[in-house]
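Heads up, one of the protein chains got dropped from this complex, but the rest are sitting where they should.
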Amino acid sequence: MSIIEILFWFLSLLALGSATMVVASKSPVYCILYLILTFFAISGHYILLNAQFLAIVNIIVYAGAIMVLFLFVVMLMNLNADSEPHQKNKWLLYMGGIAGGSLLLVIVAALKQGAETGQLVQMNSGNIGLIKNLGMILFTDYVFPFEISSVLFLSAMVGAVVISKREV
Amino acid sequence: MNNTLQIVWLIPFLPLVGFLINGLGRNNLSKTLTGIIGSGVILASFLISVFVFFSVKSGNTHVAHYFDFINTPSLKVGFDFQTDQLSTLFLLIITGVGFLIHLYSTSYMHEEKPKDFAKYFSFLNLFIFSMLVLVMGGNYIIMFIGWEGVGLCSYLLIGYWFKNNDYNNAAKKAFIMNRVGDLGFLLAVFWLLSKLGTTDYHQVFALVSDPQKKVLSLFDITGITLLLFVGATGKSAQIPLYTWLPDAMAGPTPVSALIHAATMVTAGIYMIARSNILFTMAPATQSVVAIVGLATAILAATIALKQHDIKKVLAYSTVSQLGYMFLGLGVGAYTGAVFHVMTHAFFKALLFLGAGSVIHSMGGEQDIRNMGGLKKYMSITHLTFLLGCLAIAGMPPFSGFFSKDEILAATFAKNPVWWGIGVLGALMTAFYMFRLYAMTFLGKFRGTRDQEHHLHESPAAITFPLIILAILAVTGGWIGIPELFMHGGHRLEAFLEPIFAQSKEMAVKHEISNASEYLLMGISVLGALVALLYAWNKYSRYQKIEGEETGIGKVLAHKWYIDELYDSVIVKPLQLVAAFLSNVIEKNVIDGFVNGVGKAVNYGSRQIRLLQSGQVGTYVLLMVFGILILFIIQLFL
Amino acid sequence: MNAIILTAAWGIIMMFGGVFFKTKARPKYWAVAGLFLIFIANFLELRSGEPFFAIDVKHMLSFNSFNLTFISVALGCTLLFFLLSGRDIERVGANVSEYFALIFFVLCGVCLAATFNTLLILFLGIEIMSIPLYVLTGSDKRNLKSNEASLKYFLMGVFSTGIMLMGIAFIYGGNSEGSFFINNINLGEGRMPVMIAIGLVFLMIAMSFKVSAAPFHFWTPDVYDGSPTVFTSFMATIVKIAGFIAFIRLFENSFGKIQNQWQMLIAIITAATLFIGNLTAVFQQSVKRMLAYSSIAQAGFMLLAIFALNDTAKEGLILYAAAYSLATIGLFAILIKLYDYTIDGFNGLGKQQPVLAVTATIFLLSLTGIPLTAGFQSKLFMLMAALRDGHQHWLVLFAVLCAAISAYYYFKIIQAMFFKEEGQNIRDHGSIAAGADISPAFKLLLIITAILIIVLGLFPTLITDWLHYIP
Amino acid sequence: MPVYYYIFLAVALFSIGVIGVLIRRNAIIIFMCVELMLNAANLLLVAFSKMHHQALGSINPVSGSDAQIFVFFIMVVAAAEVSVGLAIIIMLYRNTHSVDVNFLNRLKN
Partner (left out) sequence: MLGNDITIPHLLIFFPLVAGLITFFLKKEAWVKAWSLLTAIITLFVSLASIYYRNNLELSGLTFNYEWLKYMGASFAVSLDGMARLLTFLTAFSFPVIFIATYRNSYKNSKVFYGLMLLSQAGLMGVFLSSDALLFYFFWELALIPVYFLCSRWGGERRIPATFKFFIYTFTGSLLMLIGIIYVYLHTGATQFSDHSFSLQAFHSVLLIPSQQDWLFWLFFIAFAVKMPIFPFHTWQPDIYEQSSAAVTMVLSGVMVKMGLFGIIRWLLPMFPVAVGKFDNVIIWLSVTGMIYASLIALKQDDLKRLVAYSSIAHIGLMCAAIFTTRQMALEGVMIQMFSHGINIIGMWIVIELIEKQLGTRKISELRGLAHKAPVLTIMLVVIALANIALPLTNAFIGEFMMFGGLFKFNMWCAAVAGVSIILAAVYTLNMVQKVFYGEANALTATAREISLNEKIILSVIVMTIFMSGIYPQPFFELTKDTVAAIITKFK
């Protein structure tokens, strides 16, 4: 059992466990922290897959910026475990669990039939994930989407302004 | 086409003109004018008919084609008038008797308002028109036009006093029962059409009687003739459709005389006589006709025994006489039947008009129990009435004797038992007629005071037709004197020979010896005489006795409860079914289903919108279930 | 190309315009003018096939008569929408020019969704379409319903985004070519690979969500009901049909060859959509909400195009887009003016505002699919396409019966307008809301819209012929 | 390392996210669960990119890289969504002082 596999299993379990805790834990703050943990685990996977750029971006953008934003909001509203509305409707609770679980089951069962899922994934080698190469591609082939995403940001910005500007 | 008989269109046309003039100008014309026009047109067409008669007698028959009534690839119906011996004879009867009755009416209906008077005459003219179309039609469809037309006129005339609801009911009954018959007639015509593709008498009879190619199977012929006979029963008031005729007496008496005694009710006989070949080729039908006729004759006679309404008695006697005619047709004595039609037209019209004259002077009273002894008040009426009674009772040498005897003779040849029953009926006829006569004219008056001093002989316009008809009733029979009295005495048979020739040779001959024929005559005449005398002296001292009849008498007085039977077997169930359909099936089942769909949609809408609970959680849950279903279908099915 | 760039640019202009515009009315005129120019530009591109800006997009976009025709239709409908409802946009809130800016961004997304050639652009386009809409939905900030609507829309929208991404990932994984280009997907022989299948279902679900097809429609009534009516009008028409174009282009180009393997799913979705949409609409009292459900029902009919996936279907889809948008925009424009949004609010409109009533009647007839209106022609095309496809005739029968149900609720409004007496509160306030004014120009525009509908009903080829136009 | 490990991992994360969306009532946490779903997709994409690179790298040295670009764009979009989404949630919180989605039932039926 190579080190890579050990790391893989460790990170997977970490990701799954913390993800479960995101769903399970009462206090929103804990949820956020567990989510950050999950993201770290995922970034770890990226590193295993030698997608360094994404790993970094994931940590900086997601775990860093976005999650902190979440945290701020939660703090701002000072939500905590006892202010947390917990699901009274047990029926919905169970049904939700069953539905999600069976979704997993269905897809897994489907994939079991598929032959092409046996292909190998290239671990910690191959250089496509390096910032240099991705940068090259991003600013040559993918320049148009890149530009277009600016429109996305603009609209998001305008939207945020429109929504949160106090009307006088 | 330049046949003199081309002008026969005038015969029905004139009454039509009369109808139009009287009908449209009813508000402006004076009574006298109306009467003159009304009767005048009939007289004119009578004269033309006489001319036509002689033309035909000289052997000139003709089918006049005027225009194509219907002319399509599938159906050709010419508007044709056929003038031959048979139709000519009927023309004479209709226009002749018709004219007399018009004349009679001018005085009889004189109390009416000018407007209604005109209405009455226009209807009467219309009737004559339809009747003429009926007998002159060159094919079954034209005949059917007249056939329905006379039904309509009788409806209008029975309901002439439309304020009285019973009269309207009687009229309606007459029309509807006729319709039942008409349906049979129509179906027969369709049958002919579908088999032969034509309804022209000539072609039909030619095709049918052609021995080479059997165009009609026996089943076809029997079916057709039976259906035709159904039509006849409706029009000519035979079992089972006879009950309308007695009720039809609601109409004015001249109407009863004209339509319900002399002419319209004989349409059935005319029709069968016209299509005699068909009937001769369908022995089964013939026996049916004979039996039905016989049964009707007896049944009606029995009922007539116990009636107290003078017109009702005559009505039932009419039904019974018609029965005899059908018996005649049934046994193949077509000439005899037609002969009896003619004589019956004379004496029955006479009797009705006489009765009318009586009713007139009794101030509308019709119950013979309140009459009696009218002899000394109204002598002409009395005398003519007596002659009429003798004629109908079949006393030689009055007309009734000859015609009825011919029928009975033929019947005996066919089937002695039928003959026996027929004779029995004849006896009853004699009995109830003289019961009627005695109770009306003999004995002493049983009416009220003012009725009594109001009694008077009717004016000339009434008596004149009576006298004419009386003469005819007496002498009318002499054109048909049997062979054994006088060789070649049966001039009518000679005259009608061309019509019935084919049937004659087809039909199986039953010859009966002169001796037995004498015997039969003797029996019937003597029997009738006995019945006659018995009734005479029994009822000439009739006293009014209160209280209901009992036993069989009651049944007879209630006409064998036939009306009640029909009411409970046909009318009431029909009403019930109709009510059930309109209240239950229509409202609840069919419309219920349609509205039910709408309700279902509304209900479904009300339920399904509850899915939209407003809860994001539920929405997502449902979505996930949707996802699952799609996955399962796509991946595992 | 022109449309994409210009809409983005004009969106930015409107955005900054918020600083300079003095009066509230000013932005509208700018927006109308700009949109008009964009419309012209796009039309010229359609005619000449030559964009103004020659940008190498590395085949990530594809422009053909179909896309461009659709874009012109969408832009035209939006122009009409501005003209009819511009005043009401001003009445929504303070940030008028921002609203316009957002709408322009949405249009940019619409153009992308109509012309995408890779899944990446599809994803971006749909996001660009959606994000401003979350905002517009919530733009009536004081109104709790508006807030609620926008949050619901947002949460379920991102949920569907997740599903879509999952689908894209699986498609990518299953595609041995290892590419996102929609016409470069290796479907293998015979039955498609499992990963493709999973991805396909995920994508289908995501698209169904965008076009609010059952059972992924649940957001639609609430969002349409909650958001400011003007924006409902915009969402229910242009955005929805854009979703359909994306849907049909995706499934035609990438999975058209194996249609028989997924046709059943679409058939089921279509049937469910028709059923739920029509049946639920029957009982609605609020016309706004009823129109939301009717939009679902109409979506069901449009899905027939994706079910059939042939030329008639494409023609029909564009025609349907135009007919449905025209009628719905007009109807909403009238609805906004009313004092009472329930059906009773329409009572006696025929007497009070004959022009509005008559035009509304024409719009409703078009939605019902009565001949002489564009609605009939579009339904005709759809049924024709579905029958021509030759499978699942039951679906066509079902669709027609649902159309019969739709007559039921559309005609309830007609009845209210012409045959019912006004209620008490209408008699007090009048049918028309306080702030709303019915200018002659507005009436004229309504009449023009109605005439457009009838002209399209007589000569649908005016639009459909452009699909076969070769520059 | 066979790809289906990653697939199962990603699908598991995705399902957990879905479950979270289903059973939590706090809007923010639901949103976070959606983020979890997005990340599952990201992970899957990266895994596939490497898979394709494994398979096709010899032919095309940059094969599979576009998936990583895609992931990048997903993060971009996620960031934008977050800004808008949190703004909406805050607006709602301003008006109702709650982030409980079950209170959102003014619109129904």
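Remarks
As written, the chains take the letters A, B, C and D, and residue 1 is the first residue of each chain.
The criterion applied here is as follows: a contact is a pair of C-beta atoms (placed from the backbone, for glycine too) under 8 Å apart; a residue touches a chain by one contact, two chains touch by 3 or more.
What you see is a predicted model, and the numbers here were worked out from it, not measured in a lab.
Taking the complete complex into account, the chain left out of view touches B, C. When the omitted chain is restored, the residue from B:57, B:110, B:179 or B:541 that touches it is B:179. Interface note: of B:379, B:568 or B:582, the residue touching the hidden chain in the full complex is B:582.
Touching the missing chain, out of B:58, B:72, B:212 or B:550, is residue B:72.
Shown as candidates are C:94, C:258, C:355 or C:372; the residue that touches the absent chain is C:372.
Chain B meets the missing chain through residues 67-75, 141, 144-145, 148-149, 152, 155, 159, 162-163, 165, 168-169, 172, 175-176, 179-180, 182-183, 186-187, 190-191, 193-194, 574-575, 577-579, 581-583, 585-586, 590-591, 594-595, 598. Interface with the hidden chain, as seen from chain C, comprises residues 365, 370-372, 376, 380, 383-384, 387-388, 396-397, 400-401, 403-404, 407-408, 411, 415, 418-419, 459-461, 465.
As a working rule, only the chains that are shown with their structure count from here on.
For the pairs A-C and A-B, the count of C-beta pairs in contact is higher at A-C. Between chain C and chain D, the centres computed from C-alpha atoms are 27 Å apart.
In chain D, the residues that reach two or more other chains under the touch definition are 3, 7, 17-18, 21-23, 25, 30, 42, 47, 49, 51, 55, 63-64, 66, 69, 73, 77, 80-81, 84, 88-89, 91, 101-102, 104, 106-108. The residues of chain C that reach two or more other chains are 120, 124, 127, 131, 134-135, 138, 141-142, 152, 155, 159, 163, 176, 194, 197-198, 221-222, listed in rising order. Residues of chain B touching chain A in their complex: 617-618, 621, 624-625, 627-628, 631-632, 635-636. Chain C meets chain D in the complex at residues 119-120, 123-124, 127, 131, 134-135, 138, 141-142, 144-145, 147-152, 154-155, 158-159, 161-163, 165-166, 168-170, 172-173, 176, 178-180, 221-222, 225-226. Contact residues on chain A toward chain C in their complex (touch as defined above): 107, 110-111, 113-114, 116-117, 141-142, 144-145, 148-149, 151-152, 154-156, 158-163, 165, 167-168.
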